[in-house]
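Structure, as C-alpha cells:
The complex appears here minus one protein chain, its other protein chains still in place.
Entry: chain A
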C-alpha cells in the first residue's frame, strides 16, 4: 500500500476546475481552481467535511451536474480513454460524453438503497452498460452479469441476478452496484462515499473488495470519503478539500505523517480510532473536533477560507487566497505558514 504512483501517463488530469451553481440569491462556487491527477492503478482519495465539494468534483468529471443549476465555469478535465486518445471532457459533446460514462469512467454512489432501480432485476441493471456500450446480446450480457456478481463475492449469483434490489441487503446491493460499474472494464472508477451508508464490518469487506478489484484490473480510482481511516486503508494519494478548494495533497503516508496544513492536522487529530466509527455513527457525529464552523459558500471569508478557524492565522492569510506551495515534489499545501505547522 501507499506505493508511489507508477511513472505511466495519467488517465485523468483535472486542471483549474471551477464549478458553479446559479441559485436564487447569487452564484456559489462549489469547486474552485482544483487540480488533480490520477494514474493507472492509482487510488486518489478526496477527503473533506460534508459540503466541501467532493461530490460536485466527481459529478463535474462525469458531467452529471444538475442541469440549468450547476455548470463547469472554467478548467479542463483531460481524460485518456481506452483507445489511448486524450480528450478534454469539459468541452466534449454530449453524445461522446455519454459514451464515456459507464464505459471509460464508471461511478459507484453512496446510497446502495436508492441507487438501483426498484423495478428491474439486478441482472438486468448490471448487463445494461454492456448492452448500451458494446451492443452485447441480452443473453450473453446476462451471463456476463452473473460472472460479475460472482466476482464481487455474491453467493449464488445466478439466482441473485434474477432478483430485485429490495430482495438484497445493503452490502449485497453495494456489491451489485460495484459489479455494474465494472461491467465495461472502465479505465477509471469514481466512488462517492461507497461505504458511508454501510455498517462497519460490511464497510471493511467492501473496501477490501474494491482494493482487490483494482489490483486485478489496474484501473485508476477516485475515492471520495470523509473518513480518514478509510483513506489510510485504500488510497495511494490523498487530496484534502475545504470550502471548494484543494488545501493539501500528497502521498497518503507523507500527508498522514507530516501534514502541512492546519486543517489537515485538525482532521487527523479528530480521526476516529479503530472501533470508534460505530460509536460515532450511532451518535451522529462526524469529523468535528476542529473548533468553529465550515463557512457558507455564499459568503466566504476573504483570503484563506480556513483562517477564521485557524490558530496559525495572521493578517496575510486574510489578505489573499494562499497559493499551493510545494512541500516536496508531489506534496502541496495551501498555507503560507506551512513550514511552521506542527502535526
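Keep this in mind: a residue touches a chain if its C-beta (ideal position, glycine included) is under 8 Å from a C-beta of that chain, and two chains touch if they have at least 3 such contacts; residues count from 1.
Going forward, contacts and distances are computed from a predicted model.
K.L.:
Look at the options "Dihydroorotase", "Peptide/nickel transport system permease protein", "Xanthine dehydrogenase family protein subunit M" or "Transporter" and return the one that UniProt uses as the protein name of the missing chain.
P.N.:
Of "Dihydroorotase", "Peptide/nickel transport system permease protein", "Xanthine dehydrogenase family protein subunit M" or "Transporter", the absent chain's UniProt record names it "Peptide/nickel transport system permease protein".
K.L.:
Which of these, A:54, A:101, A:309 or A:334, touches the one chain of the complex that we don't see?
P.N.:
Final answer for the missing-chain contact: A:101.
K.L.:
Have a look at A:25, A:84 or A:118 and name the one touching the chain we're not showing.
P.N.:
Of the listed residues, the one touching the omitted chain is A:118.
K.L.:
Go through chain A and note every residue touching the omitted chain.
P.N.:
62, 64, 98-103, 106-107, 109, 111, 114-119, 128-129, 132-133, 164, 166, 177, 180
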